[in-house]
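Partial view: only certain chains, each at its native spot in the assembly.
Letters A and B mark the chains in the order given here, with residues in each chain numbered from 1 onward.
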Amino acid sequence: MDTKQMYSNSTEILQAIRERKPIVHQITNYVTVKDCANVVLAMGGSPIMADAEQELEDIVRLSNALVINIGTLNDRTRSSMFLAISIAQDRGIPIILDPVGAGASSYRTNTVQSMISHVVPTVIRGNLSEIRSVAQLSSHTFGVDSAGCDGTEQIEQTKGIAWNLSRKLGCVVAVTGKFDIVTDGTFMAIIENGHPALTQITGTGCMSTAMVGTCCAVTDDYFSAAVTALLGMGIAGELASVHAGLGSFHTALFDHLSRLDGALLMQKGAFHVS
Amino acid sequence: MDTKQMYSNSTEILQAIRERKPIVHQITNYVTVKDCANVVLAMGGSPIMADAEQELEDIVRLSNALVINIGTLNDRTRSSMFLAISIAQDRGIPIILDPVGAGASSYRTNTVQSMISHVVPTVIRGNLSEIRSVAQLSSHTFGVDSAGCDGTEQIEQTKGIAWNLSRKLGCVVAVTGKFDIVTDGTFMAIIENGHPALTQITGTGCMSTAMVGTCCAVTDDYFSAAVTALLGMGIAGELASVHAGLGSFHTALFDHLSRLDGALLMQKGAFHVS
């Protein structure tokens, strides 16, 4: 895999989303849920938010990917998440897990551990402290929106953690921060796109995960799907950052997310893959 | 009823909302709830979101309309919806039903059937696949944001479905899509206003329903109320569509929704009524 191949894959994935309009089912939190729906629409997909156990069999059957986000977990949605991942596994659709705040409470940490012991997700996307928690390494959490891979000195360490977790579980692991790391245990991508403003509004992590889900819904190359999604968010964040305040940044971010395509990724992408 | 009469009715309805500031109670989903509250405020009304059974008696008593939206239905909110519609019926306030995703799961389909067997809503607003489900006609659902009346070839069929459902239940039926169809079983309006971008952000359907509720809160001419609301959303969508991306579109949509009045509807409206 080289960058040229990745751009080719990304172009195909982004095109396929606009053509096939995949249905992306999300059981997510009530903080960022609207942005998680809108980012799927912006990419050309069709979001369904449904978390009642009574309808999961029907909804998962309609869907091309399942995104699980534990941002505002409670016992009702927790049960629904376990049921949904079982059905999704049976039906063979990709399962994308965002372990929001794993490590911040034992309730979240234990829920994630229990989930990954039940079902192997297709992709896990989190910040460094969340991924450390999933990997059962000690960490220190500063809120749910902080703690990423934010310095060159951390890159090698983060690569190692992601690689080991990917090999252990057999899934794609994506760690977002100043640099984004994506690995499937064979390939490793390091993405330099992004902007600090992405950490100053809520939901960009959750939206990245929803984007990963949307990309996974049209391919079985889940590594390329995850890289495409994070490249897209990083580039949209850079393009939106010319604006002066966080309200305008949010608006501009969605403007650019709705215009993502392979050509833009090729023009603005800053990553290497090996 | 002709277009001139409708513009007169719309002008009065939009004015009455700004003067009387009706309270619009909504039991809705957690995806689009903020937009559903903001659109009521933008029109000059006062939204209340409350879904705990313990307070429904008090809240419905304060309110001038009740909007029920099953977008993220669960058993707790389902019970609350049934209680609220009973109280609203007893008190004689209009009940507006948005059967989001009816047809996508039997849980939603059955809930809607049960609701309309308990209480006749004042207005039902949905896309074509949802209205087909309410009418117990087979359909095919592509996510909750898709499937409308989107071609001239479908208009006659949609008119028939809406008309029959309206006559059967004795309520106003509004089907939104590329063309919006509104009927009360006597009059029939076809609205051509709108823009494809309205289908590319989440919540415009839910917001349309909230607007119907706001209009119904100040009149007992529910047909004119529904037409006014859908005209308003369609025109605001057209005016907002000059913007290049979906973030700016959302912002501009609310700018225009907050400036709706009879003069604008008369200037931009494209519909016929018979």
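As a working rule, a contact is a pair of C-beta atoms (placed from the backbone, for glycine too) under 8 Å apart; a residue touches a chain by one contact, two chains touch by 3 or more.
Keep in mind that this is a model prediction, so the values were computed, not measured.
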| item | value |
| --- | --- |
| Full count of same-sequence chains in the assembly - 2 placed in this view | 3 |
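Here is the rule we use: only the chains that are shown with their structure count from here on.
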| item | value |
| --- | --- |
| Computed distance of Cα centres, chain B from chain A, in Å | 33 |
| Chain B-touching residues of chain A, taken from the complex the two chains share | 21, 23, 30, 33-34, 37-38, 41-42, 46-52, 54-55, 58-59, 62, 76, 250-259 |
| In the complex, chain B residues that touch chain A | 29-32, 34-35, 71-75, 101, 104-108, 141-146, 200-203, 243-248, 250-251 |
